[in-house]
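These notes concern the structure reproduced below.
In this view, the complex is presented without one of its protein chains, the others remaining in place.
Coming up: chain A.
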Amino acid sequence: MIERACLADWRFWALLCALALATATFVVPRWPLQQRVYSTLFVIDITRSMNVADYRVAGEPVTRLAQAKAAVAATIARLPCGSQAGLALFTERTVNITLMPLEVCAHFNSLQASIDQIDWRMAWAADSNVNRALVDGMEKLRALRGQAGIDDTTSLVMLTDGHEAPPVNSRYEPDPALLVPGKKKDEPGAPPADSAPLHGLIVGVGGYTPVPIPKYSPEGERIGVYDEDDVPQAANFGQPANPEAIEGYVPRNAPWGRAAKNGTEHLSAVRETHLQDMAEKADFGYVHLDADSALYPLITPPDWAEIQTRASDVRWLFGVAALVLAVCVPLATLVGDLRRRPRSARFFRTLTQTKRRNDR
């Protein structure tokens, strides 16, 4: 007697479902899923103090600039697809955007190649005023919102050692807090309190021990280090904020005192307190770049993200389900067999039964 057993057999249904799921990967390969994407403008300091090689990677000295470039490259590589990254250079007192934000996956090669090419010799001027550059970067990002890949969520990540050269007169420095919505309401020029905040991170680059800054010829050969006499040791611009503190102060003839200035401006270490102070004013985060620190978690907090609905590959969901079902069928046999009795015993029983039957 032959009967149709399959409809009563769960294994048939399991296989049929697995088949349906495998087919479903062609029917709905993509499904719009909500995803967090980020937009970031990376500003890299290319002033001379960034040539100090006070990082060590695998025992080899690495310059601050190389370390900063590597950190940016690694961070961009980790950003989820759909995120955007732009590049900018800082020297003098300006943030010069070289590459407007680009989608990080499709333009991975271009972004990495562009980072590779960044060199201290691109600096169009030799000054270094970090605070003004921060303000300039914040102003530019706000002004460019809505243009060429920059939007309300574009954040500013500035990698710098914080070395101001020549030393600044704090009296004339712009206050980054002026550009934070709602922080200085009554000041003229402050953005409206309800405008989108500008998120950002200042990354302190460099070691904590002051070390000499290498000096290069125009041809790029190293010709020693900056000496104490090579750089201005103290601010001498404008009127001092606190004349009483200056030795030998003469209002007209020597507003910065008569004494020769000694100091350590020719040595460079990361100016952490200065950078932290700036970051606090600008409502930015601050982190020190260690040899192995990852910037990625710091520039991807949930509130910096833009929620984007992207058609994502969901075939793996069907695939996993189909695999589970397809594996269940032989697995059940295996488990059943193991549970019933060892194979040898069953084999033995079969043998004896056969023998008995034959004897009969």
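Operating definition for what follows: a residue touches a chain if its C-beta (ideal position, glycine included) is under 8 Å from a C-beta of that chain, and two chains touch if they have at least 3 such contacts; residues count from 1.
In this text, contacts and distances are computed from a predicted model.
A chain of this complex does not appear here, and its UniProt-recorded name among "Dipeptide ABC transporter ATP-binding protein", "Sigma-70 family RNA polymerase sigma factor", "von Willebrand domain containing protein" or "Xanthine dehydrogenase family protein subunit M" is "von Willebrand domain containing protein".
Across A:Ala18, A:Val72, A:Ile202 or A:Leu295, the single residue that touches the chain missing here is A:Ala18.
Touching the chain that is not shown, out of A:Leu33, A:Cys81, A:Met122 or A:Ala241: A:Met122 (per the contact rule at the top). When the whole complex is considered, the residue among A:Pro101, A:Pro167 or A:Gly285 that touches the unshown chain is A:Pro101. When the full complex is taken into account, the listed residue touching the unshown chain is A:Asn109, out of A:Gln34, A:Asn109, A:Ser217 or A:Asn262.
Looking at chain A, the residues touching the absent chain are 1-3, 5-6, 9, 11-12, 15-16, 18-19, 22-23, 25-26, 29, 86, 89, 92, 94, 96-103, 106-107, 109-111, 113-114, 117, 119, 121-125, 140, 144, 147-149, 315-316, 318-320, 322-323, 326-327, 329-334, 337, 350, 353-354, 357.
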